[in-house]
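Every protein chain of the complex appears in place save one, which is left out.
Take a look at chain A:
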Amino acid sequence: MSVRSLPLLFLNLGGEMLYILDQRLRAQNIPADKARKVMNDIITTMFNKKFLEELFKPQELYSRKALRAIYDRLAHCSIMRLNQASMDKLYDLMTMAFKYQVLLCPRPKDVLLVTFNHLDSIKDFIRDSPAIMNQVDETFRQVIEVYGCLSAGEFHLIRQTLLIFFQDMHIRVSIFLKDKIQNSNGRFVLPISGPVPWGTEVPGLIRMFNDKGEEVKRVEFKHGGQYVRAQSEGSFDLYGDRVLTLGTNIYSVSRPVETHVSGASKNSALNTKESTAPNSLAKEELNFLARLMGGMEINKNSGPEPGFRLNLFTTDEEEEHAALTRPEELSYQVINIQAAQDQQRNEELSRIMGEFEVHDQPQQSTSKGDDLLAMMDEL
């Protein structure tokens, strides 16, 4: 509903993706220079000016399936490759992590602090590359400019829109189960103790006034939780203590990232209209993808560096097993443009892609429309 949720969704999911990839690159002992190249390439692509211009335009939030295509493209913009099963797992982890962060934000506005935590960490990843750092700082300023003056009501709408996006996802994540922030039924643990949000009073007091506005009676009641006052508000500036830890990096080399893909719950039959067409996207979602990916400058000539495959699982056998046993309703097989049937759609896509021809890219000899379609067929 809110037409301002996409940038926040994209930046936070991107941030989570980078945390997970960083952890896996180290766990798999990928040479440091290759790992750094991958991280730099992904961050450069994520913060590409033209791409962000498209992203920040007011627009509806599209489905999880549509958005996954963007991250698939992003994950493959460098010398790294991921198999379908690993990409599925990566996307599951990213989305469940951000779902948790949005749900647990004390105030709807605090989703900005979560975003800033991600951006602060991204800046740390590329601290040795001033050119990319510049792009990230620019985006940071744009986020502050666009969201800094929104009202509490508008943040409530953004939060509701994001929660609708995450609505039917209940994938269990091992690291969340271990840390006791998720239950075995897939739902998150909501604490009823700790500091109240900044600007909220600790519950437990009833004050009664007369017609003149004078307080005449004061009664306390037992509200059931164990809350305390908030100590301080996080910083919404370019630099500062965010106070909130949601959105900081919870992964480290010693804590492997596993997911249980549980589709066997009795309530897994999804009733949304979306799910009745699992192998296609609405026309407007395809248009959205074309616009956004049109702005993504993927550097095809990645130099003499040989590529490598990253595995999100501990062994190749595990990855294979995961691919075979993924429940049908959690399948991300989304983009399936059959050239014969969707000739008209393909032409439209090519036309749209053509509008985004970037003129200072002489090495792009093929048309972007063909690239997009070719890439989609590979997914």
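FYI, contacts are C-beta pairs under 8 Å (C-beta built on N, C-alpha and C of every residue); 3 or more make two chains touch, one makes a residue touch a chain; residues count from 1.
Here is the rule we use: contacts and distances are computed from a predicted model.
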Of the listed "Coiled-coil and C2 domain-containing protein 2A isoform X2", "BING4 C-terminal domain-containing protein", "BBSome complex assembly protein BBS10" or "WD repeat domain 54", the name UniProt assigns to the chain that isn't shown is "WD repeat domain 54"
From the list A:Gln28, A:Gln84, A:Ser121 or A:Gln160, which touches the chain that is not on show?
A:Gln160
Cross-chain touch to the chain not pictured, restricted to A:Arg24, A:His170, A:Arg242 or A:Arg326, is A:His170
For chain A, residues in touch with the removed chain:
1-4, 58, 60, 103, 106, 108, 151-154, 156-157, 159-160, 163-164, 167-168, 170, 183, 187-190, 192, 196-197, 199-211, 213, 216-217, 219, 221-225, 227, 267, 269-274, 282-284
